[in-house]
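Structure record follows, encoded as structure tokens.
Of the protein chains in this complex, all but one are displayed in their positions.
By letter and in written order, the chains are A and B; residue numbering begins at 1 in each of them.
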């Protein structure tokens, strides 16, 4: 069965939704991020050295804004979307993530890849992320020997400053 | 001439096919990989330091499963698909690959990019990869100084163990 015109339009919307999600994380776009999520969003991100779990849009925005803050650098890019429809207003999707997380304080660069399994819901003003989980495919933590190699950080100007951040530890578990 | 609805649906299917192909390589998904290939698939991957050539679905699954095994880590992500139709049931496509191949035994990380030139065929149960070739754009082999930097490998649990692997040397040529 080929996709219908409505489904192809929805697939484009869902891809743009997830693309905006990644862009907002890495640029400190927390007001826009809020508009991309259902109120009851749940996430479960099973990393190599951590696991992040939470529910609720407010928690999610506080978690992302506080974790990807003005002290760090992040790159999250999603590839190879494999999206299918559960019903007219529900879709599920796989994405193959490549990400980096530079922590200049610990002088580490965590690089890796993950497979996302998401659920998207259509609301009155468009598609939203309802469930987002991933499993790591690989992860490396590489020391940064010379911080002066970092020549630009957008988040340093646009990420949340210390006084705006919340404690993310209720949502994070570290292995080892 | 704009794309027809059928063609746009086929383009989505072909993109999802190639995305599943990359995902299967890096996660050890050899049973699913088998379903993505025509029985007479041919490949010719012209790397910087190697060339891989073979024909036939069984050989391809044995090659991929044995090369991307439980000892190594791989990331293959395809970008910028440029797909066009040769006839209703045949399409050709370019993809811009970024890949890494971590060999903890040799302590090397081979990173690079390639341009794929593929042919896809529609069979009774959907689109399949029929021909897949690439040429390297760049390649670097970087030593891994500290293996403890590697904090997770999905393939270590899901890749083929030594007793399942076949000799890949009939299909591989190394330069120098």
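Basically, a contact is a pair of C-beta atoms (placed from the backbone, for glycine too) under 8 Å apart; a residue touches a chain by one contact, two chains touch by 3 or more.
Predicted model, so just to flag it, every value in this text is computed and none were measured.
Enquirer: Which of A:49, A:77 or A:108 sits in contact with the chain that's absent?
Expert: Spelled out, the listed residue whose C-beta touches the missing chain is A:77.
Enquirer: From the listed residues A:27, A:42 or A:70, report the one that touches the chain absent from this view.
Expert: Of the candidates A:27, A:42 or A:70, A:27 is in touch with the missing chain.
Enquirer: Just the residue numbers, please: which parts of chain B touch the chain that's not shown?
Expert: Chain B touches the missing chain through residues 2-3, 5, 8, 11, 47-49, 79-83, 94, 96, 98, 110, 112-113, 115, 135-143.
Enquirer: May I ask you to list the residues on chain A that touch the chain which is not drawn?
Expert: Where chain A meets the chain not shown: residues 5-6, 8-10, 12, 15-16, 18-20, 22-23, 26-27, 73, 75, 77-79, 98, 102, 149-155.
We take it that only the chains that are shown with their structure count from here on.
Enquirer: Roughly how far is chain A from chain B, centre to centre by C-alpha average, rounded to an integer in Å?
Expert: Roughly 26 Å, centre to centre.
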